[in-house]
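Note that one protein chain of the assembly has been removed; the remaining protein chains are unaltered in position.
This part shows subunit A:
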């Protein structure tokens, strides 16, 4: 009843620790969750540094100024980082999230993720010079390609129609301005 997407029949509890005697090489892989602790720790230090270096006006009213909550959050992050580290070292595991299109039995496909992130960044760069209709179409086509679609006839057509349609709906019907770019200048 705890994890959301597991099949209801699965008998083992999601928290059941799996400590397996593995060779040393894979120890880090097994405990890669410690990286999360490190990130939380770094975040906590960042928040605390920012809070402590604030110069606050003395004219504030009440005992709580703009520093207080960041200090609490920062300390909280440090404490949680430590607690999580203890949990992981004791054999606790965060359950990777399942889903109907998710196949956790295969190793993660990092190539696709990097490709998608790249396509997304390219869109951020291209959206101002090219305008939304073109940049959006490239985003859809690029993402579909990265995800394994190879229909050279159908993919760009769907991308173009979707992008143009979205542009018209948002820009003209809903009144949310999107940049038209050179294409709209021509039309």
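Points worth noting:
The working rule: a residue touches a chain if its C-beta (ideal position, glycine included) is under 8 Å from a C-beta of that chain, and two chains touch if they have at least 3 such contacts; residues count from 1.
In this section, contacts and distances are computed from a predicted model.
Protein name for the hidden chain, per its UniProt entry and selected from "Tripartite tricarboxylate transporter permease", "Glycosyl transferase group 1", "Phosphate-binding protein" or "Beta-ketoacyl-[acyl-carrier-protein] synthase family protein": "Tripartite tricarboxylate transporter permease". Of the candidate positions A:38, A:124 or A:168, contact with the hidden chain is made by A:124.
With the whole complex as reference, residues 1-5, 7-9, 11, 13-15, 33, 36, 40, 43, 46-47, 50-51, 54, 56-57, 60-66, 69-70, 73, 76-77, 80-81, 83-84, 87, 92-97, 99-104, 106, 108-110, 112-113, 116-117, 119-121, 123-125, 127-128, 132, 136, 139-141, 143-149, 158, 162-163, 166, 170, 174-179 of subunit A touch the missing chain.
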